[in-house]
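This view holds just a subset of the chains, kept in their places.
Every chain is named by a letter (A, B and C) in the order it is written, and numbering of its residues begins at 1.
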Amino acid sequence: MIRLDGVGQVFDGREGRVTALEKIDLHVRGGEFVTLIGRSGCGKSTLLRLIAGLLPPTSGSVQVAEEPVTGPRRDVSFMFQRPALLPWRSVLSNVMLPVEIDKGSDRGKAAYRDRAHQLLELVGLQGFERRLPHELSGGMQQRVSLCRSLIRDPQVMLMDEPFSALDALTRTELSEELQRIKMELATTIVFVTHSIEEAVVLADRVVVLTPRPGRMREVVDIDIPRPRSLAQNAYVTEVAKISARLHALLSEKDSEDRR
Amino acid sequence: MTKRSWLTGSPAAAVILPIIGLAAAIALWWLATVVFSIQPYLLPTPWDVVVKFFDQPGALLSETGTSLLETIEGFLLAIVIGVPIALLIVRSVVLERLVYPLLLMVNSIPKVAIAPLLVVWMGFGQWPKIVMVLLMCFFPIVISTAQGMKSTPTELVELMRSLNATRAQEFFKLRLRYAMPQIFTGFKVAISLAVIGAVIGEFVGATKGLGYVIQQSGASADTTLAFAAIMLLSVMSIVLFYGLVLLEHLLLPWAQEKR
Amino acid sequence: NGDDKGGQADNGLTKVNYLTSFNTFGREAYAYVALDKGYFKDAGFDVKITPGSGTVDVMKLVAGGQADYGIGDFTAIVITLGKQKLPVTTVGMIHQRSLAAIMSLKGYGIEKPQDLVGQTIADQPGSTNTVMFPVYAKAVNIDPKSVTFLPSPPPALPKLLASGKVKGIGQFVVGEPLIKKADPSHRDPVTLAYGDVLPQLYGNAIITRSDLAKDHPDQVKKFTGALLKGLQDTVDDPAGSAAILKKYVPDTDLAVATSELEIMKKYTKPDTFKGPLGDVDLERVKTIIGLLEQSNAMPKGSVTPDDVVTMSLAPKS
């Protein structure tokens, strides 16, 4: 579904260049859930933006659904690290934005509206449909943004730390929902997180990036059966083991790569 | 942490304070004429002006109506022409660079100098006046709209792009909405210019309107009549300005500034 | 920054600010002639000439003390003083006959006053041409109401006429060459001069501040004397005077200025006029006031001749 070959990204700044990514070769199969971990500033968000077609790579090639990426695609949804809500739109109409924009909707508008209400209820925002973003807490804004990225049942979902501002319970609930969606609709998901546990519980594969410049340190396959839960479950020990390994991988490079 | 006082909070104060301000200004004017014993042929007292107005309120009000109509027609025309130009300018850097100097050229022509030209081309009707209003006020509208749309946060522009929005959608659903407060700033600057444009238009070949009254009174050194007309213009400007402020409050409740 | 006005310059000359009536047309050349030939200097003045922007503005600037002397159309002066008591007074005439006229172009079908019936005339509101029209109409036996006046500022008038938007404009007779020049096909202008039927009317007049006239009559007399000497030279030598004007105002069109001055000759000093240059006749002033009252240009009794002219300072032969 997603294929990156020798992708690199260099930013030109006033104060010199920053190499954000280097030699990224990644192949995500259709319906696969890949989580991306790496230290802050290693290039995770940049990688997602490359896949989304928001940024042309400095080198290498990016393909989605066998086609080279030249710009954003209809079937890819992107949930940004920051909520990015339109300040003049109510919660509901922020969630409905993607539907409004894509005229060739397969379902009727009313159906989408129902879906929006359903999603808002799911994330615990019932009763806030008509509020404006500035009246919401940080976590509530993030949940609105999550609903927005889910409304169109996209083929590919790129999610940049979607749960970072959420409490443990909401996180658990929503990660279960996300797995359900993935399984039901065979959605391909690339998911950035700083929670190693979250990365393990959600992923089919975990990709570990090295610190700046971001290279691929390792790809770890997770074979625990689904559905899995962030809360206590039967595979605690396995999760703990893999988590420890990932933790080690993240730290290791730290000493190795900081020249 | 300031609690809003009556002066800042109540809607009554929002009307009363400006009136007090105006009254103070008029008192100052009156004082100046008395203290510096300014001759009435230079600056009549407010009292003289009021008396002059009540000499022939009907006639003066009907002249005001004429000017008001021209002002509003020209202003609306300026919006209808200016906003799309701004859209084009923001859309294409090339177009911006090609078109800006032309706009600047037109804008920097002293309108008084070309008033006769307009009359020769368009006759003695309403048109040369409306076109004069248009010429006076389109530039602030174009430049504020363009600048406002350009300053849309990258974050939100990227959101629209990621949703695969068309350029038109990006402009109408995001940039134009985002620019609204700045567009209104442009309108507020433009409206006073529009009023002045109507007056200048009426200097040439008009038989009615406040510009005609001023022209008329200038010829006979009836400074008081001229000031009565100027005061009516001011009132017109102020009313139109606060009309825009009201409209802004109604249309853009989300943009209510905080201080 | 009026600190220099009326003051003594280093060279012992009295500094004086002088305003032309409107712009630096050829008809204003006499002041430059007086300046150029040293008449002002001989009379003890260091004169700065500034282009004026119409009678009323000139009166305000003189009244306000920014200028000491200025030129304005006498009829407009009377009307203005009728409306507001500005501290200015007339101390001499430039033109013994009014320059006011309706001007048209050959081919527009206006050859004589009677052709005006039913026409639209563009003119600056409140100008002598407009204000005196009822009097003129009566004199030529047409109904004043049969002619429509369309207000327009002076610079627009030649364009409006040339483009045929209006068939006539209010204009001073000396504008003839300019109108001809402004017309792309240089058609000959047709001039219906008020002076032809209303010989009582004066043209431009010299004004000064009332207090100057009262406190320094000698100075005023000397100044008008010098100015009128320049005026005399323009009567004697229009071409030479135009050339002098061009020296000070390089943009001057020599041909236009010369013919303006040629035309102006018989208004400054009509053939029948025997008095001294600049002469003011109290009776004529009374008549003019009467005519203005008659035509409702101003309320009855709003001015007396004394409000308008200082007879004692008028040039004597």
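Observations, loosely collected:
Definition applied: contacts are C-beta pairs under 8 Å (C-beta built on N, C-alpha and C of every residue); 3 or more make two chains touch, one makes a residue touch a chain.
Computed from a predicted structure; not experimentally measured.
Although each kind of chain is drawn only once, the file as a whole records copy numbers of A x2, B x2, C x1.
The criterion applied here is as follows: only the chains that are shown with their structure count from here on.
Shared contact partners of subunit A and subunit C, listed by label: B.
Here the chain at the heart of the structure, going by C-alpha means, is B.
More inter-chain C-beta contacts link the pair B-C than the other of B-C and A-B.
Taking the CA centroid of subunit B as reference, the farthest chain centroid is that of A. Subunit A and subunit C have Cα centroids lying 85 Å from one another. Centroids of subunit B and subunit C (each the mean of its C-alpha atoms) stand 39 Å apart. Rounded to whole angstrom units, the spacing between the C-alpha centres of subunit A and subunit B is 49.
Contacts with at least two other chains are made by no residue of subunit B.
For subunit A, residues touching at least two other chains: there are none. By the touch criterion stated above, subunit C contacts subunit B in their complex at residues 54, 56, 59-60, 63-64, 76, 79-80, 83-84, 86, 122, 124-127, 150-153, 155-156, 159-160, 163, 165. If you check the complex, the residues on subunit A that touch subunit B are 49, 52, 54, 71-74, 76-78, 80, 82, 84, 86-88, 97-98, 100-102, 132, 134.
Of all residues in subunit B, those touching subunit C in their complex are 39-42, 115-117, 119-120, 123-124, 203-207, 212, 215-216, 218-223.
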